[in-house]
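Some notes on the structure that comes next.
Note that one protein chain is taken out, while the other chains of the complex remain in position.
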Amino acid sequence: MDHKEGQYKVADLSLADAGRMRIEWAESRMPVLMKLREEYSKTQPFKGYKITGCLHVTKETAVLIETLKACGAEVAWSGCNPLSTNDSVSAALALGPNGDGDGVEIYAWYGQDTEDFYWCIDRTIDKTPDTTLDDGADLIFRVHSAFPEKTKDIIGGSEETTTGVHRLRAMAEDGKLGYPVYAVNDAETKWDFDNVYGTGQSTIDGILRASSVLIAGKNFVVAGYGHCGRGVAMRAKGMGANVIVTEVKATAALKATLDGMRVMPMEEAAKVGDIFVTATGMKDIIRGEHFLSMKEGAIVCNTGHYDVELNLQELAEVSTDARMIRDDNREYTMENGKKVYVLADGRLVNLAAAEGHPSEVMDMSFANQLQAHLALIRSHEAGEEMENTVLDLPEELDQEIAEIKLETMGLSIDKLTDEQVVYATDYSAGT
Amino acid sequence: MDHKEGQYKVADLSLADAGRMRIEWAESRMPVLMKLREEYSKTQPFKGYKITGCLHVTKETAVLIETLKACGAEVAWSGCNPLSTNDSVSAALALGPNGDGDGVEIYAWYGQDTEDFYWCIDRTIDKTPDTTLDDGADLIFRVHSAFPEKTKDIIGGSEETTTGVHRLRAMAEDGKLGYPVYAVNDAETKWDFDNVYGTGQSTIDGILRASSVLIAGKNFVVAGYGHCGRGVAMRAKGMGANVIVTEVKATAALKATLDGMRVMPMEEAAKVGDIFVTATGMKDIIRGEHFLSMKEGAIVCNTGHYDVELNLQELAEVSTDARMIRDDNREYTMENGKKVYVLADGRLVNLAAAEGHPSEVMDMSFANQLQAHLALIRSHEAGEEMENTVLDLPEELDQEIAEIKLETMGLSIDKLTDEQVVYATDYSAGT
Amino acid sequence: MDHKEGQYKVADLSLADAGRMRIEWAESRMPVLMKLREEYSKTQPFKGYKITGCLHVTKETAVLIETLKACGAEVAWSGCNPLSTNDSVSAALALGPNGDGDGVEIYAWYGQDTEDFYWCIDRTIDKTPDTTLDDGADLIFRVHSAFPEKTKDIIGGSEETTTGVHRLRAMAEDGKLGYPVYAVNDAETKWDFDNVYGTGQSTIDGILRASSVLIAGKNFVVAGYGHCGRGVAMRAKGMGANVIVTEVKATAALKATLDGMRVMPMEEAAKVGDIFVTATGMKDIIRGEHFLSMKEGAIVCNTGHYDVELNLQELAEVSTDARMIRDDNREYTMENGKKVYVLADGRLVNLAAAEGHPSEVMDMSFANQLQAHLALIRSHEAGEEMENTVLDLPEELDQEIAEIKLETMGLSIDKLTDEQVVYATDYSAGT
Partner (left out) sequence: MDHKEGQYKVADLSLADAGRMRIEWAESRMPVLMKLREEYSKTQPFKGYKITGCLHVTKETAVLIETLKACGAEVAWSGCNPLSTNDSVSAALALGPNGDGDGVEIYAWYGQDTEDFYWCIDRTIDKTPDTTLDDGADLIFRVHSAFPEKTKDIIGGSEETTTGVHRLRAMAEDGKLGYPVYAVNDAETKWDFDNVYGTGQSTIDGILRASSVLIAGKNFVVAGYGHCGRGVAMRAKGMGANVIVTEVKATAALKATLDGMRVMPMEEAAKVGDIFVTATGMKDIIRGEHFLSMKEGAIVCNTGHYDVELNLQELAEVSTDARMIRDDNREYTMENGKKVYVLADGRLVNLAAAEGHPSEVMDMSFANQLQAHLALIRSHEAGEEMENTVLDLPEELDQEIAEIKLETMGLSIDKLTDEQVVYATDYSAGT
């Protein structure tokens, strides 16, 4: 472990060169964020502000972090999951773009225990942040629970995930939220891209890297048919699987059915599934009794934010043996003699076993993150009152981000003519 | 034409038997609406009220109409499109379920001119309705423009389509809406099913009936990637087409791209397309210059509500000849010598050339319609003040309708355990 | 019925104009056949020969017939299925392209009984044909069984279908085939296009026209996963169904599984299916016990050549009532109280309820037919000995036909360089 107090704690600084190339690779696939970097590095809107983040330390996050820095911010960062940090990337971030040590404050390595996890977060809070940037809301919860006095000095925050936003809304409704938070997840250019196409592909990627099994012809069970679950189901189908969906929400179940998936309760799905992925944001989706009813050789994983969707404690209780059979793939031999395989110990398989969402979708998600923090700083500087609640980014922003994205992809679209603009709101025209 | 004043004007009463069988067929595919009919025919919530509707006279609409009647309503109806009435169904409605003349007031036949169209609507307004039910908002606009004094006696209305809701919102914002209207279209169990799966399939169906061409291998251009356009694109792809999408909205264009479609402006798409479908809600999507640049033999149609999406006047101006080559398929020979084929004269091809949306999706849309009118009557009877604006149906209703639908399909889903319910709002749980 | 001895017997000559327009429509979608017509109408290779055909009288077949005639042949034709003749097309064929009576000898109308069926075939045999052209082998079987003495005067024949070729091979192996027959079905540009994409789309089309049900979300059972069955399954999946395949062949079943379909025996599929299509070429695929185990409202049809795949006699025996509920859709009420719906009385649903395969695929199939008869005549004129067996068309022909097709679609492909040509057969090059 390489540790320099107040600056970084990462696994191995010698990995920095490899990490730097990964970051460059990501930069080449994130044109929207790079364009915003170019623009705002001139005006330095974050000059004098400290942005603290807690979000998977991947090559894409590195592009966000270095963009924030390029636009003037002082940045401190921790990973938001014990198994999602890429050690080469964290090393490169610590040493900075030129490898000369002019990096950002970063505390992150792959394979942490809970104590490590909070130690890292706490280090990023040491100097009070002006804004916080979350993925799963652990940083913001930590500030509220362990450093409540700091909330009043914080201008605002942002949250990346469905799960996190869901919880922050509950907290706000309860009057417990200490500062305003932008629901970056709820921007259309985030949830309708990152969650669907990003989670879809990267989950398949994670499963393949950890198991290398043929997807075609498999009964592929997806728990949850929200944006993430739909993305996973769509891609599993695209790889030739027969997809089964479990749900608790009737409208989602119906959509899955009309999309050609089979719908059934987990109790039944457990018996016929070959591969299982949970994407619900809920705990205890696959429990001891489900594991016991599975077929020999079933593969089970989770792509939801927290590692609570698979109840591995119950699995351990009904197992007589467990061993790692390959990276990110643990074989449990159950008391009934059957074996099941759990990938990435129930943590998000796309980040632990693969590289998380592709750069191309993080490009838009992180453009929204950048914009959220710009909005917080602007409101602050304009002296605007912001309620301590969960805020939405303006919808125009989605069109702006999407327009840049299309442009960078070399695609152009139509524009309304003047007459069409008039027609759009002319309620007198009829049949 | 069979006409009985104050009771009906339909094409041919002798078609009633065929129409009755069509209605029975639809009933067998609309279990949600039939279940609601069974329930509310006992309590007669519409007793003493007159519901006036203006909506495509199809076998599915007949099931809605007869359900309203069975639940106590007096009903008067007109079609909402000159080419969408099924003459056998209107005959059956006029004569009633037993064919004894105990039908509903109905003024509708296939192939109307504008004068006919408004004559029919006006007949349904003659006796002032208590509530109005619209698809495209023609009835409500007619009430407001031609019989403004009647608006004050009307409890409320409902609207079925994206286009109609869009216009009513503009009208309400302008302070011109004379009574409250439920946006049935905006119910999730309507727009995320009817518009996607219904329009998708029925548009392909209409194209096949009117042209019988192979879809596979064609460049299939879809203008608009809203719910309807996405449904059409998805099905065209499912039939083997290479799909091109034109859009004015960047986020929609980007989604189309990530769904594997090609995106380009209509100017370019016009040159390479084999089949064109407009689904935008906007006028003048395909204009004279586009038609002129098309390939020999291009097939062009519209599935949006109004017939303004194709500018057929401009096409006529650049054409030297036009003839019907088969039902719903008009061949234009253009001045450049090339031929293009316009289906259903630019009116919604799914209703004019096929049978509109399948019963299974109208089942849910019309369950929402029934619920909207129940809500209007209940509020009225409870003496509640309702603003003259566009109202949303409660979200719980979606789950209710979807649950009934799943049940009638023989599907069951999971239920949250008590512990999971607690977890759902527990923002203290973390990584 | 319009009948002129030795010339035609068709349903109604007044339909000729509508039929002529249908034929013109087909011509515009069959560029390969039209190009061959242009070429060979100059050289008149069929001058002095009589070609007798027995093949579905559709608009596409009309293009083939009139091409044969334009290339010099005398033609006599009957339909090869009691429910597949388009009466407007047969009328147009009788009257000829100019409507002046200079048509072809044709005996065909929609809705024949067995006696009619063979009467028509026999009329086409009256004057001994030089070559026979079959779809299902009924003409050739009739010649062999009823007019065996004529076989020695016949140069050869051709057969369009998998089923027909299968039987002719059995006959040839048995030494009972009286003249050589080209297996047009076995040309790659036939079976790998017509059977897959043609049957796939047209079967869905037939089901929609006869029932108008939503395909999405349905359990769609396809019996047989040969080329036709795979085409149907692929398109049903493309329309959002969950597809179940039944098979007797293990390799086919395995492919279906890896294509994401579910595989099970018919006994199980019968219980869960919503829509059933048979495409096996085998009899008694769906029997009395299967019908009895179906869900209320199940829809059942066949797209295989003969009407033996559904055992409708057994269905009738277990039914208490039957009525036509709409065109091509018969409702059976079974003794267990449940209703099932049989489309097109078990005859090929794509031809009986829709228009058969799209022109674009028949274009290639019929180009092969033309080439088969050219080959027969050429061999005959060259005095070549041809064995009385089932012959394959030369493979180069497939590339020729496909090249013309691509060209007419405006598509170009790569050519091997000289060095690549050398490499192609250079077995000395290694890793």
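Order as written gives the chain letters A, B and C; numbering starts at 1 within each chain.
As a convention for this text, contacts are C-beta pairs under 8 Å (C-beta built on N, C-alpha and C of every residue); 3 or more make two chains touch, one makes a residue touch a chain.
As the structure is a computational prediction, the values presented were derived from the model and not from experiment.
Enquirer: Just name the one of A:E24, A:D122, A:D186 or A:E268 that touches the chain not displayed here.
Expert: That would be A:E24, which touches the missing chain.
Enquirer: Kindly state which of the options B:G164, B:G240, B:G288 or B:P358 is in contact with the chain not pictured.
Expert: Of the listed residues, the one touching the omitted chain is B:G240.
Enquirer: So one chain is hidden, and I want to know which residue out of A:E66, A:E159, A:D205 or A:D414 touches that hidden chain in the complete assembly.
Expert: A:D205
Enquirer: Residues on chain A that touch the omitted chain in the whole complex?
Expert: Against the missing chain, chain A presents residues 18, 21-22, 24-25, 28-29, 197-198, 200-201, 204-205, 208-209, 211-217, 235, 237-240, 295, 297, 325-326, 329, 339, 354-355, 358-361, 409-410.
Enquirer: Can you name the residues of chain C that touch the chain not displayed here?
Expert: 80-82, 114, 117, 136-138, 141, 145, 167-168, 170-171, 174, 176, 188-189, 192-193, 197, 246-251, 253-255, 257-258, 263-266, 282-284, 306-308, 398-399, 402-403, 405-406, 409, 411-417, 419-420, 423-431
Enquirer: Which parts of chain B face the unshown chain closely enough to count as touching?
Expert: Interface with the chain not displayed, on the chain B side: 214, 216-217, 237, 240-242, 254, 257-262.
Please note the rule applied: only the chains that are shown with their structure count from here on.
Enquirer: Answer with same or different: of all residue numbers used at the interface between chain B and chain C, are over half used by both copies?
Expert: Both copies, chain B as well as chain C, present the same residues to each other, with over half of the numbers appearing on both sides.
Enquirer: How many angstrom between the C-alpha centroids of chain B and chain A?
Expert: It comes to 38 Å between the two C-alpha centres.
Enquirer: Can you list every residue of chain B that touches 2 or more other chains, as numbers and ranges?
Expert: Each of 197, 409 in chain B touches at least two other chains.
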